[in-house]
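Step one of this worksheet: look at the structure below.
Missing here is one protein chain; the remaining ones are kept as they sit in the complex.
Each chain carries a letter (A, B and C) given by its place in the written order, and its residues are counted from 1.
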Amino acid sequence: MRNFFSTPTAIVGTVLLAIVCFAAIFGPMIAPYDPQAFDPLNRLQGPSMMHLFGTDQFGRDLLSRILTGAPSTVAFGVGATLLGVGIGSIIGVVAGVTGGWVDSTIMRILDGLLAVPDLLFTLLIVTILGGGMEHAMLAVSIAFAPGMARISRSAVLSVRTRDYVRAAVARGESGVYIVTCEVLPNALSPIVVEATIRVSFAIMIGATLGFLGLGAQPPSTEWGLMVAEARQFMFRNPWCVAIPGLSIAIAALGFNLFGDALRDALDPKRSHG
Amino acid sequence: MTSFMISRRSVMMGLAGGLAATALIPGIDMSEALAADTPKAGGTLKISHSTRIATLNVLNCSGPAEYPVVDMLYSGLTRMGPDNKPMADLAERWEGSEDAKTFTFYLRKGIVFHDGTPCTADDVVATYQAILNPDIPAAARSVLNMIEKIEAVDATTVKFTLKTPFADLPISTAHANARIVSKVALSGPREKLDTTANGTGPFKLETYDSARMVRLVKNENYFIKGKPYLDGIDMMLFPDLAAESANFLSGAVDVMLVVQQADFQRIADATGITAQRIPSGRFVNITMRQDQKPFDDVRVRKALAMSVDRPTLVDLVLEGLGRPAYDNLVSPEFPYAIETPEIAYDPAGAKKLLAEAGYPDGIKIKLVASNRPAIRAQVAIALKQMALPAGFDIEVETMPHDTYLANVWMKGQFYMGYWGMQATEDATFNLLLTSNASYEDTAWKNKDFDKLIADARATVDPAKRKELYAKAQQLQLDETPYIVPIFEDILTASGKGAEDWTIAPLSRYYYAENVWLNKA
Amino acid sequence: MTRAYLIRRLLAVFLVLAIVTFAVFAITTMLPGNAAIMILGEYATPDAVAALEKQLHLDQPWYTQYLTWVAGILHGDLGTSLRLSLPVTQVVGEAFANSAMLALTALVVVTITAIPLGALAAIKRGTAMDLALGLFSYLGTCLPEFVTATLLLVFFAAPNHGLFPAGGFVAPWENLAGFGAHVVLPAATLGLVLMAHIARQVRSEMSEVLSSDYIRAARLKGLTERRVIRRHALPNSLAPAVAVISLDIGYLLGGIIVVEEIFAWPGLGRLLIYALENRDLPVIQAVTLLLAAVYALSNLLSDIVIALLDPRVRYA
Partner (left out) sequence: MTVQTMSQTVTAAAEKPALSIINYSLSYKTANGMVSALKNIDLTIPKGKTVGLVGESGSGKSSMAWSVMRYLPPNAVETGGAIRLAGEELLDYTPYQMLDIRGSRMSMVFQDPSTSLNPTIRLGEQIAEVLMRHRGLTKAQAWVEAEAALARTGITRPKEMLKRFPHEASGGEKQRVVIATAFACEPELIIFDEPTTALDILTARQILDLFNQLRDETNVSALYISHDLGLVSRVVDEVSVLHKGVIVERGLVGDVFQKPSAPYTKQLIGAVPNPDRWIGVDAPAVPQTLVKLDGIGVHYGAPSKIQKMFWPDDADKIGFWGAKDVNFEVRKGELLGVVGESGSGKSTIAKVLAGLQDFQGKLEFDGKTVGSRRAIDRAYRRRVQIVFQHPDASLNPRQKIGTIIARPLKLYGVVPREKIKARIAELLEMVRLPAEYADRYPHQLSGGEKQRVAIARAFAAEPELVICDEVTAALDVSVQAAVAELLVKLQKDTGAACVFITHDLNLIRQLAHRIAVMHHGKLVDFFDRPDARSADRDPYTKALLDAVPVHTPAEA
């Protein structure tokens, strides 16, 4: 992981990530207004000194809503990913380590699930669970699991044939030791990288669900929902769709860039920008 | 608030004078007010709508875009006019007995279905029997269940006999889902009703594509000579509201069936557009389950009622395109509506009342709202803000409509309802408030109230009924079983050259046979 | 690339689909609420609901429903839509055709623009143009469709002075120009993300190839740069590009759901959302199965194309 900050990708990614995380942690505290407070006299305003990002259809301060929305948005992305990675990599590692028919059965089933597009899969599950932020998060993580399982499995497999693992086998090490001490530590980095990048996807899917009315629900300040609510006013005040929309993009971008930088740093062979 | 007065005024000015009139004196036929000159025949009217026409089954369709279509395809015995009074449709006249227990309807001569087969009393009987048959899904059953028997006296005369007296039968027969279907169609496989239509309405079904467009063409044999003027109507589906309004403004569509409050101002200001606000009894109501705390106590209900700033609510969620309501389900359009006293926004008073009721430090409670239509959540969110100073700590939970239907609707303790205007006071109360109402979801169950409604139902003399309904409404106002904060106007718009388009305050009636295209 | 290989792959596809059918059915039968309530809405009377449920056979146990459904599929009959009361094959068929038109338009445009773009960026590595592409591709991958779509609407479909219709659909055989006008924005929305991703992949593949020994060898043979790129580098970076595209089809199938909903495009995506809202199980199942099938088959197809592009695979 040498000279991580050598690439612009890494620098920009880290900066964006820092901004997003800052907003996620301190957002609610530094929000200038109550994100739910109405201001009937200043509805659908453009940016002004009074409201830096303008106001929405109820005259609620967009900046405050974005800031208070940050925690849930980031929490959603990270939470969903962690959960998905957790479920996925357990399955994947089990498959990769045991091999044989267990492996092939698991892989067949995963292939089946992977054939269903992520968003579609998520939609189905979230409808079962019945909408709402938590359910959406669970749905996304379930939808992520197969992909993560695949990646962690291949990571394990690639490590399994390394000489130092062979050496451990030749020494007569226990399976547990080999997996925990020899395989996992070295299989980890691709999983971590993938996870970081997936956070951005999770954020986007979450926002999309909010937009479709299946994720967060009013009066939540989740960004996707904000876009959905403001859509019918978008011609009267483009800001109230543009601001939350771009916020989503920035959050996603932060994690995406950071993940790529991480990958480049961990794996110098891979050449791309 | 001023900005709203202005915007509202400008709306008025932006519209035809006749419209302003309708806003004040309900019940004048729009066509007269708006008619530019004598109707021209011909042309195809393009109507945009944002919800699917999932079925053409007149007996149980319920979609906002399904009503206009069945109104164009089918005719009932009677039909509600823009003045909320029953008008002739298939039946040119009707008469009821003194005791309001038997009614006779006289059909027009020589009515034919779209396929050319004659429409006779037998078809009417068959249709009503189908509606009353519990095995057949039929939305009109609830307003016609007092019918004991129906018989065809001759080819054009139908006689209804009722279990209980019911003076409003000619209004019930106008029910949008009580339109006459041919005997043949009813005896055949009923699924065919979903995708085909053989009615007696002004327009015939040409193509039915629920995903894109339903195309109707002129019914040459319509029983009113010279009508309809139009050669055809295209019902075009735009699920995305922004897309719909944009297409309407670009002139790609002649009529925008439903205009969103958010868009109304913009559309009204656009040149050549006639945007209409039709005052209606459509309302949002806050359901409070009264067989459990805290709403078992009338003072709590009243306290909440005092914590709603209704005029502001009208401005915020309806963009001013509606009227504040004061917890009376009966809107001024109804013949027996009483003068409802305003309820001032008085958080302090509410707080005191709450304290008396035994909640000195307020009430923390969850208010559920479905996400469809958006107005439910909007009112809920506004209410949360308005009731805060009064000591109501409301947590709004919005949920997808399906989840709402499955888990909350008719079960929940505190949630948002949304109802279209009903045809009569009787229908309104029997929908929600009487102990055996179809959607009795408050557990209010007031015997005196039930009696008043039952009596009114049986009374023919208008004066007496007025008195009884006045009592019922007063009782309702005293008890506040529901909080009804606003009446929502019906909003629709027609583009350049689309003349005489309007919707009844009841909605569900569109008079498309009067519409004509004034295009060079 | 023997026949045996093809057959093996096809069997695999069917296996996958078999798994999908079960998964989908299991999931859909778990959905709360039921079509009857959804159809009649909250203004329906309870007895009407009961009557409808009976009419829709919602009272049977799930396994009977599953078996009848599978048997139906094998006979090419997907049942009847509960909500639209039309044969599912018809409803889904039309929607599929429309989606295909949208997806293919996007895919074709993207492919013919993204590949050269990516290649160019790789050749002109480190230049402003490369940087611009990188930026664009990141932005593209990080804007959710609904945001892109909304912004496109604001800019290009504003009322009165809009360049394109804000939504809707015109069949090309009815009016080609109309179709063109309507397809621009939705296709652009889908395209942006795809283009970003594909261009990026092609770039990285290309630059990997360009740094390979045989390219060095080709240059040291004194070949003109033109030939080195066209004859030596491009073909070798094409195969992976195809692989990426086929994977992106999975993404595309997800993307149309949102895009069609926003632009009122009468395709599978909107049908699906409508079916989900209305608990129209037969339609949900059919659409999901169809999307999965398309994805699986497109992957198979891409493998074949790759095999044709790369002799090493071809004879493996």
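Convention: a contact is a pair of C-beta atoms (placed from the backbone, for glycine too) under 8 Å apart; a residue touches a chain by one contact, two chains touch by 3 or more.
All figures in this text were calculated on a predicted structure; none of them were measured in a lab.
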Omitted chain's touching partners, listed by label: A, C
Absent-chain contact - pick from C:Leu223, C:Leu247 or C:Ile304: C:Leu223
Absent-chain interface as seen on subunit C, which is shown: 212-224, 227, 231-232, 235-236, 309-312, 315
Residues in subunit A touching the chain absent from view: 3, 162-164, 166-173, 181-182, 185-186
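Here is the rule we use: only the chains that are shown with their structure count from here on.
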Chain contact graph, described as a line, ring, star, complete graph or other shape: complete
From subunit B, the most remote chain by mean C-alpha position: A
Inter-centroid spacing, subunit B versus subunit A (mean Cα positions, whole Å): 45
Intercentroid distance (Cα basis), subunit C paired with subunit A, Å: 22
Per-residue overlap in subunit C, given as positions that touch at least 2 other chains: 32, 150, 153, 158-159, 261
Subunit B residues counted as touching two or more neighbouring chains: 242, 266, 400, 402-403, 406-407
For the subunit C and subunit B complex, residues of the former touching the latter: 32-33, 37-45, 47-49, 51-52, 54-55, 80, 83-86, 91, 94-95, 150, 153, 157-160, 162, 165-169, 261-264, 266, 270-271, 274, 277-279
Of subunit B, residues touching subunit A in the complex: 1-4, 241-242, 260, 262-263, 266, 312, 315-316, 369, 371-372, 374, 377-378, 380-382, 384-385, 396-400, 402-403, 406-407
Interfacial residue positions of subunit C with respect to subunit A in the complex: 12, 15-20, 23-24, 27-28, 30-32, 130, 134, 138-139, 141-147, 150-151, 153-154, 158-159, 200, 203-204, 207-208, 211, 250-251, 253-255, 257-258, 261, 272-273, 276, 284, 288, 291-292, 295-296
